[in-house]
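The complex is shown incomplete by one protein chain, all other protein chains being positioned as in the whole.
And now, subunit A:
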C-alpha cells in the first residue's frame, strides 16, 4: 500500500452529506432538471470538500443498507496534507494484482481457433473498432501494468491511465464479465475525493464516461445499489454547474455537451431504480424528465410500464405523432404480447418488418411465431437475421432456445451456429461470443 500513502491529503473536512439527497424526490425540482439553473452556481467540487482516499485494504466495512456512498472518514489515513499541488501519483491503479486474468475457456472453440484472433501487438483502438473486446480488455491491462513489453504509463499521466482503465472496465462489461469489472473498479476508491480534482482548474481529472461507468460498477462491487442513485445525482449536480458555466460563457457546444450529459445521467437514475426493482419509483422519476424531442422518453416510459405489467399505462405513453411510426407500433405490438394477443402482435411485427431493418423487429416477430405455434418459421427468421450479419445476445439466445426445442441434438446445431458466428466479419458490434450466448 506504499504507493497510496501520499495520495490523500488530510485536513479539516466538511462532510458533503448535507448536500446529498439520500432519496431524491421526483416531484420537486432537482439537479436533473435542465431549467432553472442558478447562474451563480459555484464551480464543482470546491476545494474544501476534501475527502481522503482510503488506501485499499484499510476500508472500513461497508454496510449495504447504509446511505453513505463511500467511506469519508479520515480516521484510517493519518496522512499529512500536502503543502503545494504537485503531480498526483496514480501508481495504485497500475498494480497488476488489481486486474483479473481473463480466461478464454468460456469462448467457444471456433472463436478461439479463428484466424481473426488479433495478434498481441494490435493497438487498442483497432481492437475496439474490430469488436475484439476481450483482447482490448487484456491489452488495456497489459498497458497499465507494463506487461507484454511496453512500459507502463507514467504514474502521473492520469489521462492515459484513466483512458486505459476505462477501456478495460467498459470492455469487461461487453464480454459478460461485469462482475469482474465491479471488483476492479473498487481500486478507484471515492471519485468524489478532492484527490481527483485538478487543483489548478478545479475540474475533475477523471473522464466523464469513466465516472458514469464507475457509478454502476461501484454500486455492484460494494453491493449497494441505492448508492448508484445518489452517485448519479452527484454527477448531475456537476453537469448542471458546468451547464450553467457554459451558458454564462455563451459556449454553445459545451452547453449542448452538458445538456446531453445531464439528460443521460437523468435516464440512468431511472435505470438504477429499475435495477433495485423500484419500478414505481422509476416511473415517477421518468415522469419528471422531459422528452428531448427524440421520442426516447415515451419509449422508455412505455417499456417500464410493460415491465411492471401495466399495459394500459404503457399504451397511454404513446401520443400520436410524438414518436416515429415504427416506435409507436413497436409499443403497440409489445402491448399486444403483454396482453397475450400473440396473433395480433405477430401481424403488427410482420407489417413493421416490411418498413424497417431493425433487428429488434425480426427477433420479436420470431418470438411471437413460437408463441402461436409456428416455431419453424420463427427459427428460419432468426437464422435469416444471423445470415444478414445480426449477432445480438438476444438473437443468439432465442435461436439456441429454439434449437433446444426442435431437436434432441441441439448441441450440434449450437456448435454450428458458433462456427457461423466466428466466421462473420468483425465489427464494433462485437465479434467474439461466449459459450453462454449459445447455451453451450
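Note that a residue touches a chain if its C-beta (ideal position, glycine included) is under 8 Å from a C-beta of that chain, and two chains touch if they have at least 3 such contacts; residues count from 1.
The rule we apply is simple: contacts and distances are computed from a predicted model.
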| item | value |
| --- | --- |
| Undepicted complex member, UniProt protein name, chosen from "Elongator complex protein 4", "Trafficking protein particle complex subunit 13", "Tubulin delta chain" or "RNA polymerase II transcription initiation" | "Trafficking protein particle complex subunit 13" |
| Per the touch definition above, residue among A:167, A:218 or A:434 touching the missing chain | A:167 |
| Residue of A:177, A:274 or A:421 touching the missing chain in the full complex | A:274 |
| Listed residues A:97, A:121, A:312 or A:425, member touching the removed chain | A:312 |
| Among A:192, A:231, A:288 or A:330, residue touching the chain not depicted | A:330 |
| From A:116, A:296 or A:420, residue that would touch the chain that is not displayed | A:296 |
| Interface with the unshown chain - residue positions in subunit A | 125, 128, 131, 133, 159, 163, 166-167, 170, 173-174, 178, 207-209, 212-213, 216, 253-254, 256-257, 260-261, 264, 267-268, 270-271, 274-275, 277, 279-280, 293-297, 299-300, 303-304, 306-313, 316, 321, 323-327, 330-331, 334-335, 337-340, 355-361, 363-364, 367, 370-376, 390-395, 397-398, 401-402, 404-410, 412, 427-430, 439 |
